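One protein chain omitted, others in place.
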Amino acid sequence: MGERMHDIRLSVNGVPHAATVPARRLLSDCLRHDLGLTGTHVGCEHGVCGACTVLVDGRPARSCLMLAVGAEGHELTTVEGLADPGGPLHPVQQAFRECHGLQCGFCTPGFLTLIAAYLEEHPDPTEAEAREAVAGNLCRCTGYTNIVAAVLRAAELRRAGPAAVPEPAVPAEERP
Amino acid sequence: MKPPAFDYHAPETLAEAVRVLAETAPHGSVLAGGQSLIPLLNMRLAAPRHVVDITRVPGLDRVGTGTGGVTVGALVRHTDLAADPAAAEAVPLLRQGLRLVAHPVIRNRGTTVGSIAHADPSAEMAAALALLGGEVRVANAAGTRTIAAADLFTGYLETSLERGELITAAFFPAQGPATGSAFAEVARRHGDYAVCGVAALVALDPDLRITGAKAAYLSMGPTPAVLDLTEAVAGLVPAHGPVAPGDSDRYAAAGDLAAARTGPDAAADIHATAEYRTHLARVLTVRALREAGAHAVSRATERAAAGAGRA
């Protein structure tokens, strides 16, 4: 009783990928286990926690609530696609680091993709707007205080532009 | 929590979609935004043998706004409907309700029609359709038909849709210039299904007196109940800010009426007792009516001002 397999082509972080999956393969599992992009995490598999949030055509979506076969023809962005592997962090990543917006880091990729997309449309949020913007994702470690701060800091970094030198969160160590 | 196996169909025309649904009935489930179906699959609470993904069917992703109202295609996502200015102008209740539908990320994928088809009595868009007396357009193997909202919701997660039928669009009648609307909800967490919710629609005469008042109730029974509350508040002049003492009795009477009518169908669950839900129906009826009244006044006076400006 073999299950029918589907050959699909997905565009993830601008890179074309091919995979052969059953129709029921969740996009989250396909990204993680078929394409090896394990940065996207799975926390509840019923769409509440948001750890699996990726961007579908630039818009945040729960990858655990999508079938991989349904993602063909769309441009997907995962946490791995926010910054070039060897390059500087994306402003949202940089802000999370500066503001201690992550602890265990498991929910973090979902927040990063969510906020990256949010700031594209809302480049200058207030604190209340920042708090509401992240209100659909669960974090069990941070109590959200520093995540909200990171949204605001990321907005600041974006406005300053890529050339701006990020403010160090700590006094730089002296080097010999 | 992985879905059970199913056969996947991705029809590329409406005719093909309807044909596949007919062929696979009653073992086919329609997949559009997936925000209701896929959680059920992942928990294996649903195990359809066939999933019919309609997202490749052309023509279902449009919002059409005319003088009569707003037609929302089956593939229109909540986010896109909420962003549509013409729809918001014709039926302000849509945007008022959509901001309460789960969280933005869910609204990015979830479809308005899908939510209606799911027929959850806690869903804002089902309540909006019921309150406005809208209808859904249905395609089937024989052709098309229309089902009025009043006839659509038959029970908890149940509709009068026949096997093999597909809702292609929902139609929300325009609210009219001298009407106002509002949603009032209490939810445990921001974005959760409401413990109790009220959508209210108020109509005014040229003297800004209430001539009609209706409310639809979320989470107060197996289907979205709609009550006519005109009798309780007819003749009142809605206002922003505090209510005159005499008026407050009239609003309270509307709340009492709502509690008396919806209370018997209210159920207890882990989040609320039936008594608390009934109490909320009373309190939120007053809040929603007052807010809808104030909204109606704003709309009527803006319209008048715009008219005067043109004259």
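As written, the chain order gives the labels A and B, with residue 1 at the start of each chain.
Everything below uses one rule, namely that a contact is a pair of C-beta atoms (placed from the backbone, for glycine too) under 8 Å apart; a residue touches a chain by one contact, two chains touch by 3 or more.
We adopt the following convention: contacts and distances are computed from a predicted model.
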Among "Probable chemoreceptor glutamine deamidase CheD", "ABC-type lipoprotein export system ATPase subunit", "CO/xanthine dehydrogenase Mo-binding subunit" or "Corrinoid/iron-sulfur protein large subunit", UniProt-listed name of the chain not shown: "CO/xanthine dehydrogenase Mo-binding subunit"
Contacting the left-out chain in the complete assembly, out of A:Ile8, A:Leu27 or A:Val42: A:Val42
With the full complex in mind, choose from A:His17, A:His100 or A:His122 the residue touching the hidden chain. A:His100
Taking the full complex into account, find the residue in B:Ala15, B:Met43, B:Ala83 or B:Ala305 that is in contact with the omitted chain. B:Met43
Residues of subunit A (touch criterion as defined above) contacting the omitted chain: 1-3, 22, 24-25, 32-33, 36-46, 48-49, 51, 78-80, 82-83, 85, 89, 93, 96-98, 100, 102-109, 112, 131-132, 134-148, 168-176
Subunit B residues touching the chain left out here are 1-5, 43-44, 186, 188-192, 195, 248-249, 252, 255-256, 259, 270-273, 275-276, 278-280, 282-284
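Just so it is clear, only the chains that are shown with their structure count from here on.
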Which of the residues in subunit B come into contact with subunit A in the complex? 1-8, 10, 31, 34-35, 38-39, 41-43, 51, 53, 55, 79, 102-106, 108-109, 190-191
Seen from subunit A, its contact residues with subunit B in the complex are 3-4, 6, 22-24, 26, 29, 45-47, 50, 53, 56, 59-62, 64-67, 69-70, 114, 132-133, 135-137
